[in-house]
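Only a single protein chain was left out; the remaining protein chains are all shown in position.
Chains: A, B, C and D, in written order; residue numbering restarts at 1 for each.
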Amino acid sequence: MVSTVKETAEALPGVIEIAWLIPVIPTVCFFLIVFFGKKLKGKGAEIGIAGIVAALALSIPVFFKTIGQLGHKDFHGYSKSVTWMEFGDKEVLELGYRIDGLTVVMLLVVCFVALMVHIYSTAYMKGEVRYTFYYAALSLFTGSMLNLVLANNLLQLLVGWEGVGVCSYLLIGHYWEEKENSNAAIKAFLTTRIGDVGFMFGIFVLFFAAKTFNIQAITEIVEEGHISNTVLTTAALLLFAGAIGKSAQFPLHVWLPDAMAGPTPVSALIHAATMVVAGVYLVARMYTVFHASPDALQVVAIIGAITMLMAALLALIQNDIKRVLAYSTISQLAYMVAALGVGAYTAGVFHIWTHAWFKALLFLGAGSVIHAVHSNNMSDMGGLKDQLPITHKTYLIGCLALAGMPGLAGFWSKDEILTGAFDSATHGSTVGWVVFISASLTAFLTACYSARMYFLTFRGNPKYDTSHVHPHESPAAMTTPLILLAVLAVAGGWIGLPGSWNQFAKWVHFGEEHAVFSFPVAAFGTLLFVGGFALGWAMFHKGKFRFDIKKSPLAWSYKLLENKYYLDDLYMGVIVRPIRDQVSRFAYWTNQNILDAVVNAGGAAALGLGKSLYKNVDQPVIDGAVNGTARITGKIGDTLKFFQTGNVQYYAAVLFIGIGISVAGFLYFN
Amino acid sequence: MQIDLIAIGPEIILTAALCGVLLLDLFLPDNRKWLAMPASFAGVLATLAAVLYIAMTHERSTLGGMFVVDSFAILFKAVFCLAALLVFTISHDYLKEDTIHQGEYYVMLLSSLLGMLVISSSRDLIAIFVALELISLPAFVLAGLRKSDLRSNEAALKFFLFGVLSTAVMLFGMSLIYGITGTTNLADIATVISVATPLRDVAILSVFFLLVGIGFKISAFPFQWWVPDTYEGSPVPVAAFLSVASKTAGFVALIQIMFVAFIQLADQWRPFLAILAVLTMTFGNLVALKQKHLVRLLAYSSIAQAGYILLPLGIASATNQSRNREAFIAATVYLLIYAFMETGAFAVAIAVGRRGRGYQISDYAGLMKQAPGLVLAMAIFLFSLAGVPPMAGWAAKFFIFRAVLNAGGIWLAIAMAVNTVIALFYYAAVAKKMVFDEPAPGKVAFGTPPLLGTAITLAAIVVVVVGILPDLFGRLAEASALF
Amino acid sequence: MDWITDWGLTLVVFLPALGAVFMALTPKGRDSTIKFWALVFTGLPLLVGLLMLGRYQYSDGGFQFETNLRWIPSIDANYHIGVDGIALPMVMLSLLVTFLCVIYSCWHLPEPHNPKLFLALCLLLETGMTGTFVALDLVLFFIFWEVVLVPMYFIIGLWGGPRREYAAIKFFLYTFFGSVFMLLGFLALYFQSDPHTFDIVLLQQAGVLSMTKTAANLIFAGIALGLAIKVPMWPFHTWLPDAHTEAPTVGSVLLAAVLLKMGTYGFVRIAIPILPDAARTFAPFIGALAAIAIIYGALNCLAQVDLKRMIAFSSVGHMGFVMLGIATMTDVGINAAVFGMVAHGVITGMLFFIAGSIHERYHTRDIPELGGLVLKMPVMGGLLAYSAIASLGLPGLAGFWGEVTALLASYNPLEGLDLTWFRTFMVLGGIGTVLTAGYFLWMLQRVNLGKVPAQWQDKNFADAQPLELAAWVPLLALILILGVFPKLILDVTNPAVVELTQLLTR
Amino acid sequence: MTPWVFIGVAVVMSIAAIRLVTTKNLVHGALYLVVTLMGVAVVFLLTAAEFVAWVQVLIYVGAVIVLLLFGLMLTKAPIGRTALDNDRRGFAALVALGIFAVTGTVLWTSFEGKEIQVGHSVTTEQLGTELFTRFVLPFEVVSVLLLAALVGAVILAKRD
Partner (left out) sequence: MPVQWVLLLSAFLFSVGIYGVLARRNAVIVLMSIEVMLNAVNINLVAFNALLQETHLMGQIFALFVITIAAAELGVGLAIVILIYRNRTTVSIDEVSLMKW
């Protein structure tokens, strides 16, 4: 396989040299689990966990090795590749990895969250159907995601990208006995696939502009200004289409809430912490391209601004705890997207980092709750504070981090984003204002729904059927990940403290590293948190300010939210169903009735019997046992054969007429 | 005038054989009448040997250029002998089951064959006329040999009337040719016409009249009417004989007259022949689509085949000899291959037609289950006729396409291409019937007599081998080219 | 072992035919002997093929293992065979797939039971298929091309479904119709060349052909018609769903895996390199038809209730990608096409195998009637999902590379071709990939997932059997291996493709 | 004088021929045929073909007519117009007229002004010499043909 090895740095440090194992190990585990998992004691879980531990164990030294180098001026990351395939006389596609600050951050996030989920699932999924396959898919997912993160070229990235997509499909549809679940899985796959096509085209545009798929090479070429602005804008927008799909941004966000059909740990891993940030990661990875095209960046920012607010509003009215988290995820992803859109690169990536911890925590916590009450609905919960002490505490931390309580992880990154937007706004960017205002509102709403979620779930009176449901704390396999993640949800943000302590900005930055911190904005953000959380507490715990929205003048807005802005209906009614049912049937009808008939018509025209054409177009070809052309020719034969009357004198007459005509004709023409 | 007896040696031998068989038949008891077949067979073999002897020595010409034994003549004499041998073998078992005068049957076949041998060498209108009559007259009798069968009577009558009528027209044409050239020798006619082309209108008129007589023999449109009715009514081996040997003889005459005598007028008759060819194949194929009787289907198919063979003549040229050569080779290769595949198909028809099964296509349903060997052979012959490789038919069509396209006859080629596809439909339909359909109740497995089986096998082998190595026939045709 | 270099290809091509003769001579009823001979006579060519793989010079883009003998001097046709990087994968594919089909047939033979005839026809088919891929002489190519028709006609017509006769004759006539025009085109090429030749290699050389633009276009149209019907390109595809639906499993597999490739291979081997200028004129039309085929095929798939018919229509779409790649006339596009051909052969062949096995057990292929297949047969269901996902173009599996590179190529077709059009085709193709994913997933949902319908509840279906798996594992492995190491194919094809594209820009 | 004789004979022959194809009585038809054939013999005499003229008289009038009369009697032919003509007489006349128009025009215009010089008559010896040297092969072939025709006619006509 290794034919040519291209070295970028001199000699790679040992651990970097084997970094390619990081994605490969989980992928291999997938096959091991598929083929041997069922026969093992742990039904394959142990292989999965071992694989992910190994990946993590490799990632950590890689992380430290890399950040150790990040200070050096000439260091652009490690990379190594082999030729994957060649086509044409110049185009080479490599298989390789590129390791820089962004990569290692993502590696840690993915590996750690994945490990948590793997461990958590041993308890959560115990006794569930297709346990082994579940682990296999998790492993494959992890492998694909790591491949996506490490890829040094766009095509390889696309491979990982689609790989996580299909794993997501498999896992969302885990309980496929119910049609809704498989519907959700298909919806997720197809919706993201639409974006993927755009992504693919973006790759093409860049490939033909830069003559390479290599990300580093593309970056350099773009920086040198060899590519025209139009091309870059096109490429950036197409790439962003991929991000929209994968990161569930408006208007392709509809799949993510439905994706909650999958097992809860899967939601934590895929639909909160890792896969959905792939879109954001892509934008960050290809940020040079975006940065070179201000128009594209504005689009990115605006999409982010729209999505965050829209999703936050939706999160406010959900009853299903997982759906609250899902919309919250969309909203938070939009935060990252908007941050990148306004140029707050480090802030955006930092939010990936912090969001991963608390959102994974929240999902796993929600899983623990669901495990306890056997329901997803918050209307079946309440007052679980005492029954589920660990879950309760960790979940509270998660909620606060999400809401942006100062000191917790979420606060720092959110603050950086607000600052970035404000910065952009004050530099005269209208879009910056839009993002800032939207982000502020969203921050407020986030605090509000976080509070709502917390209080409805853990405080107040139990709303579940106490006679049947006896909630009790989950086993250690589930609580341990919760605790670990809670720690990170608190402390995870500290590496990005403002000012000179900011380590994160050293690792991940675009252009000159600059840590922004603005005290007014921080204060404003704190205010938003307090206000939002307080409102949530007041409304949903204390019952103040309660009013029945359905009877208020705002009823229309509630209805709008309840129907998710009617986007789903729009897509289903205008695109999916017509294509699936009407258009496809029409196409098939044309196939059976028009095209076959055209063949017939060809024969008819050629043979001068236009009359039969209508009949044949009209006739349902399906029951015609003979091909249409044949039918027409056959008819001619039928007509012609009656010339064979059997009367010899008649034959002789035709003979003489033939002679007469040909001779006369000949004489005439001569 | 000295007569080269070796040159007419084959004809002499055949005449002797003919008389011998006739006499032999007189003295044979009824249950031994079948011995006429081996006797005739031996006679034809001897004739063939004589032909081959001439082939191995040198070309000859006698009687003032009227009788030429060149490679062309030798090739076709051999073909006629082979065709006759094949027809003998397929006749044997057929005759045993029918009340036909066996001795006379073979005498008639031998006489007709003699006519064919003569026509291959004839370079004179009178000789061609006499030879054509010698071919036709016994054939009229043969067609009517199943005397108690009304269809056979009818076949003979139609064949006869049509034949005599077209002979009359042809003779009228010949008389005019004589009138404008003062000779009946083909080569002399060519000289006269090329020097002055006197009375061109009359010349053309006479060519058209001539074509009627020959068109009848080769069953070109609109002279083909007798074909289906006659084939259906005649004893089946006779139909095979007519469709192969008699038709080939017609082409031999046509090629000689057109290419030797009237080549200078090619520009005038070429379009006529081209149109004739296209009409012939189209008519044959279209009507064949609707046939339910296998022999009738083969009859129409043979009409279509005649159209294909005629096509290269539609590109003949007064000046371009290499083009004529191509056309000649194409037609010749087709004729050679055609002889085997057509006879083969008729042989299978005979094999199936005996023992309770008839000649309706519906009788072939489910034959696969009862006689897989016959089905295989029939499939080979039918797909060969359709022109599907690797059966020889493809090569035959290939040569035609090649010649026609080389002369720029793109529309002729397309017309033929479309026809080929139409033809495939009915050939495949028969194959379908044999292989896919369930046999009708009451039809049981049956065997094929060894002689008939041998003939079928031989024809099938030739068809396949030539399909893979078409050069076997290609070179023969090249070597025998008149140009 | 020089005989492999000289005679290997000939052996590969004619051993199966010899086998067919052998089997014809084996008395009827001795099924195991017949199966044994079939295995031997498909296995041996495969073995020889593998040996040839070892001797093949991979960096060389020209023809290897060439044999050039006089065959029909009177028409200047030669027995000229050889393989280059484009032909080699096709040959190997044919050898492998036929071998696997024979293995599968050892497990199950369609009704009416007649292993002798069935396997003999399969072997004849193999000769035709491999012959087409190695022929370097137009006449030879034509012969092999046509040799395929008759066996396939009988396979469909004898062992097919209820409407088999209609499907068989339609297949036969339609293809024959096209090939006659192709033959006319070949002849025209012959006469336009100087010196007159049928040799594909010679005809590709500059200066051999000289003719007017109109003539070139006409000839191209004729040849393309014949090839397009075989591919089949929209709107000449109507024979395909019928043929596939009615054909027995093995017939469908061979049809999809190999026969369709003959058409696209013809484009790459003959139509485009010999008539590059005409090809340039026609490329946008071909591209347009290909794009239509992609969308159209996918839409039709959505409407299908018959599993096999759906897979058949999916072939229309996939071959659309292949044709799109070819229409770009670039090295990328043609590489994509060749890869797509192999990938489609492997994947769709596999899908047809599974569809056949499902039908074998359920006696229905009605998608709405099936359901919960995975619960009944986990392995079979898993393989169906695997193949379907491969077919919808998931990266990491074989189907992806052909599609993505074809689209890549159509972003930037050969210089002189209209960019706007080709990029439109690319977008259409992209939409097609989404639709493709849609119908496959929908099919999986209805067939594989959900609860087991009442009528199958207490039926007991045997999961995939050892012999079935034996026939499938090579394909399954190839799907993955080619997906992960597309290099395996591209390294073979690329030198040849580069050589070929140099002809196009001359 | 010759031209006038010719015209006279031609008129008689033509009328006889027309009567032959229109007569209601079959036996009359045969007699009209005799007239026509005799006329042909006269034309032969006028064009210096004495031997052919006598052959014509002997074979046609002497043998063929008798044969035809036997044929008529053996088949007990019915008498009367409806039975003798089919319903396409007009059509047939049209076709015949067309052929006559075409051939007549072509021949008439092409051979304008050419005269037959009736000088010396051809002797039988001359004819015999040619026949048995140059045309001996067709002659022999015709003998086989006659044999075949004889055998054929016999086996067809005889009752089994």
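Definition applied: contacts are C-beta pairs under 8 Å (C-beta built on N, C-alpha and C of every residue); 3 or more make two chains touch, one makes a residue touch a chain.
Quantities reported herein were computed from a predicted structural model and do not represent experimental measurements.
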Q: List the displayed chains that the omitted chain touches in the full complex.
A: A, B, D
Q) Taking the entire complex into account, which one of B:Ala42, B:Ala168, B:Val465 or B:Ala479 touches the absent chain? A) B:Ala168
Q | Residues of chain A in contact with the chain not shown | A | 641-642, 644-649, 652-653, 656
Q) Residues on chain B that touch the omitted chain in the whole complex? A) 125-126, 129-130, 133, 137, 140-141, 144, 147-148, 150-151, 153-158, 160-161, 164-165, 167-169, 171-172, 174-176, 178-179, 182-184, 228-229, 232-233, 290
Q. Residues of chain D in contact with the chain that isn't shown?
A. 2-3, 6-7, 10, 13-14, 17-18, 20-21, 26, 29-30, 33, 36-37, 40, 43-44, 46-49, 51-52, 55-56, 59-60, 63-64, 67-68, 70-72, 74-77, 83-86, 88-89, 91-93, 95-97, 99-100, 103-104, 107-108, 111-119, 122, 126-127, 130-131, 134-135, 138, 142, 145-146, 149-150, 152-154, 156-157, 159
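Definition applied: only the chains that are shown with their structure count from here on.
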Q. Centre to centre, by mean C-alpha position, how many angstrom separate chain A and chain B?
A. 75
**Q.** Centre distance in Å when chain A and chain C are each reduced to the mean of their C-alpha atoms
**A.** 35
(Q) For chain C, give me the residues that contact two or more of the other chains. (A) 165, 169, 173
(Q) Can you list every residue of chain D that touches 2 or more other chains, as numbers and ranges? (A) 102, 106
Q: Enumerate the contact residues on chain D facing chain A in the complex.
A: 86, 88, 91-92, 95-96, 98-99, 102, 106
Q: Would you pull the chain A residues touching chain D in the complex into a rising list?
A: 649-650, 653, 656-657, 659-660, 663-664, 667
Q) Where on chain C does chain A make contact in their complex? A) 163, 165-166, 169-170, 173-174, 235, 237-238, 241, 296, 299-304, 330-332, 335-336, 372, 389, 394-396, 400-401, 404-405, 407-408, 411-412, 426-427, 430-431, 433-435, 437-438, 441-442, 445, 448-451, 485-487, 490-491, 494, 497-498, 501
